[in-house]
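With one protein chain withheld, the remaining protein chains of the complex are depicted in position.
Should a chain be cited, it is by its letter among A, B and C, assigned in written order, with residues numbered from 1 in that chain.
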Amino acid sequence: MKLKVGILGATGMVGQRFIEQLKGHPWFEIEALFASERSAGKKYSDAASWYLTSRIPSDVSEMVIEKIDTKVIDRCNLDLIFSAIPSDIARRVEGSFAEYIPVFSNTATYRMEDDVPLVIPEVNPDHLELIKIQKENRGWNGFIVTNPNCTSIGLVIPLKPILDELGISWVNVATMQALSGAGYAGVPSMAIVDNVIPFIRNEEEKAELEGLKILGKLKENRIEFADFYISASCNRVMVRDGHTEAVFVKTKRDFSTDRVKEVFSEFKGEPQRLRLPTAPERPIVVMDKEDRPQPLFDRDLGAGMSVSVGRIRRKRKKLLTFICLSHNTIRGAAGASILNAELAREKKLI
Amino acid sequence: MKLKVGILGATGMVGQRFIEQLKGHPWFEIEALFASERSAGKKYSDAASWYLTSRIPSDVSEMVIEKIDTKVIDRCNLDLIFSAIPSDIARRVEGSFAEYIPVFSNTATYRMEDDVPLVIPEVNPDHLELIKIQKENRGWNGFIVTNPNCTSIGLVIPLKPILDELGISWVNVATMQALSGAGYAGVPSMAIVDNVIPFIRNEEEKAELEGLKILGKLKENRIEFADFYISASCNRVMVRDGHTEAVFVKTKRDFSTDRVKEVFSEFKGEPQRLRLPTAPERPIVVMDKEDRPQPLFDRDLGAGMSVSVGRIRRKRKKLLTFICLSHNTIRGAAGASILNAELAREKKLI
Amino acid sequence: MKLKVGILGATGMVGQRFIEQLKGHPWFEIEALFASERSAGKKYSDAASWYLTSRIPSDVSEMVIEKIDTKVIDRCNLDLIFSAIPSDIARRVEGSFAEYIPVFSNTATYRMEDDVPLVIPEVNPDHLELIKIQKENRGWNGFIVTNPNCTSIGLVIPLKPILDELGISWVNVATMQALSGAGYAGVPSMAIVDNVIPFIRNEEEKAELEGLKILGKLKENRIEFADFYISASCNRVMVRDGHTEAVFVKTKRDFSTDRVKEVFSEFKGEPQRLRLPTAPERPIVVMDKEDRPQPLFDRDLGAGMSVSVGRIRRKRKKLLTFICLSHNTIRGAAGASILNAELAREKKLI
Partner (left out) sequence: MKLKVGILGATGMVGQRFIEQLKGHPWFEIEALFASERSAGKKYSDAASWYLTSRIPSDVSEMVIEKIDTKVIDRCNLDLIFSAIPSDIARRVEGSFAEYIPVFSNTATYRMEDDVPLVIPEVNPDHLELIKIQKENRGWNGFIVTNPNCTSIGLVIPLKPILDELGISWVNVATMQALSGAGYAGVPSMAIVDNVIPFIRNEEEKAELEGLKILGKLKENRIEFADFYISASCNRVMVRDGHTEAVFVKTKRDFSTDRVKEVFSEFKGEPQRLRLPTAPERPIVVMDKEDRPQPLFDRDLGAGMSVSVGRIRRKRKKLLTFICLSHNTIRGAAGASILNAELAREKKLI
């Protein structure tokens, strides 16, 4: 018996990725699609402009979109929710659903709340323990688990084994982010053809803070943030999917590049040990070629769930630089939420 | 009476920029165009595939290309040479011309030689004093003056006033470089459409070293390099012209962003004081809008000779970040050499 | 004394081109900028996101945007209006201004009305005679003169000398249109990167009909449409500015390609004879190179007012094919309206 899931924000870009990634999922099946009033009541294929190059799954195509209303939980026997709704309405909406059932959210709103886990399953699976505090605090039957922003995920996964092995004093990161990260109509073509936009609203703040919570330690029911700092400079470039990040890490202990490659290659986490359905075999893929990773060729590694890392250099003592690349709407969004739900289920939290 | 100039490598991308930038120049006129054997003897418009959006100047169009041979110096009464020839033949060729007349070179070959000035006129005009040592050392009647790599120029100009005002401990820089930097056929479209290439051969080495020579001090006829370090991560993105650079600077003294903006805006150098023909009114233009500079809109500021700087942030104590942008084939190449020649002339070195 | 002009729709893409093209105009000066309620009352530089690569003229930058209201005509002593407002409100708005003063409109609404001239000054300057009928019919003190859609202009200019010289049975045209034609936010980058969109709403209808009116004959106060037919297939490609059109013309008389080149090259019209300020020296520029015209290199010929034509081939008897290219927001929009106004003024209609 598969768990029945609802998707909040089903017509947007991340919503579409949820639908694509859940196709044929062994544990979850889509039972309800929620979108704005404007779309509610319409057939999904009429309401959504499908922007992915994969085909729209035929069963989803025929589903009728629901108005955002918790009554649907009962009517459809929903077991959990995936959320990709805009942050301005997320506080109210996600909260209302979490009163009844678990919500796995890709939206920023709850990420930094003290009692809300912000989780990358390979990095901080133990933070799910916050759920019980959260339920007590808020009196919810369900709960909210969040995944980080797309930029943070691609960065934090490779930082984790570096932090464990070498310690980190600080990180500077400059990103080259894909167009899909802004939503389908987010970046007009006239804004980006023959151009770079060196600014993405609110993005640097997230990239600088979320990682410290994720890499933090759970102590006495709260997260003690990691004690280094991250400085980010976020840029939009003309790439459809895949965020590329140029990372400079000041480590606490010196290293050889060979050792760093090993540490990256050997990195595994709970999802790999538990063989979760959406877990990539290798969370980090080390690229040998000097000019890789590249978004066009490498964003789909591990079915979009692997972070590819290359150009690993020791610039000087304790100064490591590398390029990391991750698929911003799979590992960086829909896939991240799904993997969180898989972990929660395996831990009997759903 | 204008000085008569020859251009080495006249058919390539930087060669074309030399021709474009010298059109109507008050001090210099093109008297000889040199290119490879394959082009020699042909009319310029037949030999060169003009790739600029400006029109090819009609007089240049009709000129016949010369074989690379120092005999042309006499025949054409050349006073100086601008060079944009490939580095593999530059040592021999530039050296042979420098036996007779001054060479202003955009090629990397001689840049790091002890007795060769590597000059940005706004930053280190005094380094031209190396010329006399060079002439003694090598027994040349002429000399070689070099300008830095396109990535270095855009970075070093804004670093100069920061170094003077705040001191610098280290710099991390991630670049997003234009296609024209690789030459006309350097980046196949199949390599870059919907992609980023996080590698440019030999580029990081130049970006990390050249700035330290330029920002170094001339002491007893040699350059004492600046004593901080630069780490670079160089990327190619799908932009025709204009290198965008995300810069992180650890300063020695703390600062306010307002003060940094002032320091950038007020920065002037010898070219501005001397009113050299190619000097931009403002070497650094501070952008007020939060999403600028952008290559599409800002690369042509100051006729391509200004560096535009924006997103000036104090990330934490003594950690400054900003975005800088410069036109890689004007300020970063042909315009740089021409400005060097103008400075040399004003200093009676030609 | 310059005529005082107002611009309807001043913040949009064509509105910006009006402002750019009128900078330093010898006959017209901008006195009022009209835009939507949302922008009215704001300084132009605050209300408009300037998307052109040229700088915003400093005097315009400081102007305060007016609400759309004919009272401004008196307050500002306006002599004429340039209009680039959306077609859904154009009927009412343009009509209300035309009650008082001449309106030169780039909007489709009035183009096909019997008593409204649809004019390309090089092609059908005599159609301006409809103005007096129009004023009688409508009881207006002013009038409306329209210019065709961007696709039509680039096509009709080269068709004119062919029609005169060879006669035309039919025309098939496939277009490759620029992004700016859809307005700044009209084409999301996610829709067009690595893509072609073979559909532009309402565009083919315009391209098929407008030309026949323009090439028609004025007889007894009405236009007798040209008696051939045009079939169009309109496509969007990833180019910022410049519509490229592949044209197949079935002529009535046979021809040599050399003769067609002559006919194109020699073509001149009233604007050239009258030396109107915005008139290009050559309305049609014949390209010699086999791979031209190309939008990147040729859209700005004649300051964006020339149509460039190339690849002129006689495919078989009476079947002519060629490529034509024109700047869709200059010759195809703002420049077209301005040239119409210049012609009207020279003919003492203003």
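FYI, a contact is a pair of C-beta atoms (placed from the backbone, for glycine too) under 8 Å apart; a residue touches a chain by one contact, two chains touch by 3 or more.
What you see is a predicted model, and the numbers here were worked out from it, not measured in a lab.
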item	value
Interface partners of the hidden chain - shown chains only, full complex considered	A, B, C
Contact with the hidden chain (one of C:Gly154, C:Gly211, C:Pro271 or C:Pro293)	C:Pro293
Sites on chain B contacted by the missing partner chain, in the whole complex	51, 179-180, 184-194, 238-240
Residues of chain C (touch criterion as defined above) contacting the omitted chain	172, 174, 176, 194-199, 229, 231, 233, 235, 237-240, 244, 246, 248, 290-297, 310-311, 315-316, 319, 321, 323
Chain not shown, touching residues in chain A	53, 193-194, 296-297, 300
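Please note the rule applied: only the chains that are shown with their structure count from here on.
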item	value
Mean-CA-position distance for chain B and chain A (Å)	42
Interface hub residues of chain C, defined as touching at least two other chains	193-194
